[in-house]
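What you see is the complex with one protein chain gone and the rest in place.
For reference, chains read A and B in written order, and residue numbers begin at 1 within each chain.
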Amino acid sequence: MKKAAYPYILWIGIFIVIPLFLIMYFAFTVGNSQDFNMFEISLSNFKRFFTPIYLKVLGRSVNLALISTLICLGLGYPMAYIISKEKSKRRNIMILMFVIPMWMNFLLRTYAWLTLLGRNGFINFIITKIGLKPLDLIFNDKAVLLGMVYNFLPFMVLPIYSVLVKIDKNLIEAAEDLGANRYEIFTKVIFPLSIPGVITGITMVFIPAMSTFIISSLLGGNKYNLIGNLIEQQFRWTGDWHFGSSMSIILMVFILITMALTSKFDKEKEGGGGGLW
Amino acid sequence: MRRIRIIVLLVLAALMATVLSACGESKPSINVFNWGDYIDEDVVKDFEKEYGIKVNYSMYATNEDLYVKLKQGGESFDVIFPSDYMIERMIRENMLAKLDKDNIPNMENIDQNFFGLAYDPHDQYSVPYMWGTVGIVYNKTMVDDPVDSWDILWDEKYKDQIIMLNSQRDTIAVALLKLGYSMNTRDIGELEEAKAELIKQRHLVWAYQGDEVKDTMVGGEAALAVVWSGDAVAMIRDNPDLDYVIPKEGTNLWFDDMVIPANSKNKEDAEKFINFMCRPEIAARNADYIGYSTPIPEAIELLPDDMKESRVAYPSDQEIDNTEIFRDPMDIVVEYDRIWTEVLSGE
Partner (left out) sequence: MVEKMGKRIYTFLIFLFLYAPIIVLIVFSFNDSKSRGVWAGFTLKWYVALFKDAGILRALYYTLLIAALSAIISTVIGTLAAIGISNMPGLSKKIVLNLNYLPVLNPDIVTAVSLMALFRFLRLEFGFITMLLSHITFSIPYVILSVLPKLKQMNKHLAEAAMDLGATPFYALRKVVIPEIRPGIITGGLIAFTLSVDDFVISFFNTGKGVSNLSIEIFSMTRRGINPVINALSTLMFISLMVLLLIINKRTEKNEIERGETR
């Protein structure tokens, strides 16, 4: 069975490991980024990052990524649960309806939020018609959070849903027979069984949330720039691929450590994450 | 079974796509690489019809993206449209081919004032395509003070009503101009002063925007913004409450030129394309579609009146004298980067 993974391992070797070495090569050298022959080894890229201003941006990114992950979890889990309880045909349609907006280009949808959240935007239009004062909905950290949740919510809902849908109904019935109430059934049976899906959801939200930049650029007015913006800036404007690569390596290490800690949590629950045998 | 059939169809379609993109080498063709939405497509079709040369058209988003694609050498392009400072850089790095002016007689149609510019002093590599200025667009109903200086963007009265450009060079240039320095200065002291000014301004700035600034201003959401002249023309048309002004301290004059990369395989056909674009009727059609300023006086005559007479699109010679063109920053890019990071990320 484990042989099934060999094709992919080969793929990883070519398409992930070699590029990784290329990035590390960039990160540990300095020179003119386009001239491969003229690089010199140096740690200066890394030293440059460990200054207050860059660390502050990293901190802000972690903060926003964490909060948006939590909100996605809070909003997404109930949604996944509701959909999983529907009849088979209905829930397939609902899941597809959840995904279809994501097939519209993300930049366009973010621009649309500008139209909705602006001072003279649609939401304020409605609010002022009711007679209330217009709200400050754009170019602040709340707008960035909204954008992140908007973008990542389906990535939280889908994995949780796919796990909830196959929870053995007999387990729930057994719990009911043994006298558990709805709250207990959820906390002691359903939720623990859904944890693998929750972990995947968190992974698929937190990690990309750390490296996003379009949302902070458009909805935050570039006033809440994240590490993703800085890396983008290095590669696509300044052209200093060395510094950009070193920032990516730092980000990579940071996230891998975070995930290592999370997987410890997962191990503890592994006993309850499956069948009964 | 049905699923397998779908997969087979897809694989066939994929094979078709690869084969088709490789074929078609028999007919003469040129690879044109341009900004998005930066040409009248009918003009391209007319060129193809008249010369029998197929145009393979692809697009890029920024000068820097263009530079990387060129450097990586994966593909050879025949006509590209870099901006002033990027042309200077490409010339310095021997990435461009010298034009055979005999093949581009229509170059004469271009306004003589646009020759001999700093980025291509002997006009050996480039032919101007579109140009413009940078200035302040403001909402007349929201601003009572006279708008004639970059200073107004630092006025406390307009807190959260000001939008600056999400572009390192353009915004740092505004600060430098305000201080009376050259926007191409390499003096670290002057750059640090500009940084201090921008940090001082931060709490007044509602947002640093890219092209979205157009919608924000047209929607009447802010009082003042820094924009390019070509965009201002469109904005004023959509919202007559807006007006555009070039501050007295001077501003940036920008150019997008047609050039031919050194590794082009179809130089003569590329020159035909460039020559075609310089015909007054063609240049006029492009200027009308794009809305930016054309460097060909005869073409200006062919434009609709509101464009022709727009002093936003076609400022006076006096205003043009008071401008500077961006030079290639070279190693100073690192300073710009540091300053920009500190301005945006500081609190």
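The working rule: a residue touches a chain if its C-beta (ideal position, glycine included) is under 8 Å from a C-beta of that chain, and two chains touch if they have at least 3 such contacts.
Remember, it's a predicted structure, so these values are computed and weren't measured experimentally.
**Student:** According to the contact rule at the top, which chains on display are touched by the left-out chain?
**Tutor:** Those shown chains that the absent chain touches are A, B.
**Student:** Specify the residue from the set A:53, A:116, A:135 or A:180 that touches the hidden chain.
**Tutor:** Missing-chain contact among the listed residues: A:116.
**Student:** Residue-wise, where is chain B in contact with the chain that is not depicted?
**Tutor:** 7, 10-11, 13-14, 17-18, 21-22, 31, 35-38, 41, 56-62, 65, 68-69, 72-75, 210-211, 214-221, 231, 234-235, 238-239, 290
**Student:** Extract the touching residues of chain A with respect to the undisplayed chain.
**Tutor:** Output for chain A: 1-9, 11-12, 14-20, 22-23, 75, 78-79, 82, 87-89, 92-93, 96-116, 120, 122, 150, 153-155, 158-159, 161-163, 165-167, 193, 196-197, 199-200, 203-204, 207-208, 210-211, 213, 228, 231-232, 235-236, 241, 244-245, 248, 251-252, 255-256, 259, 270, 273-275, 277.
The rule is simple: only the chains that are shown with their structure count from here on.
**Student:** Just how far, in Å, is the C-alpha centre of chain B from the one of chain A?
**Tutor:** 34
**Student:** Can you list the chain B residues touching chain A in their complex?
**Tutor:** Per the touch definition, chain B meets chain A at residues 62, 64-65, 67-68, 71, 166, 168, 202, 205-210, 212, 215-216, 219-222, 333-334, 336-337, 340-342, 344-346.
**Student:** Which residues of chain A touch chain B in their complex?
**Tutor:** 34, 53-54, 56-57, 111, 114-115, 118-121, 138-139, 217-218, 221-223, 225, 230, 233-234, 236-240
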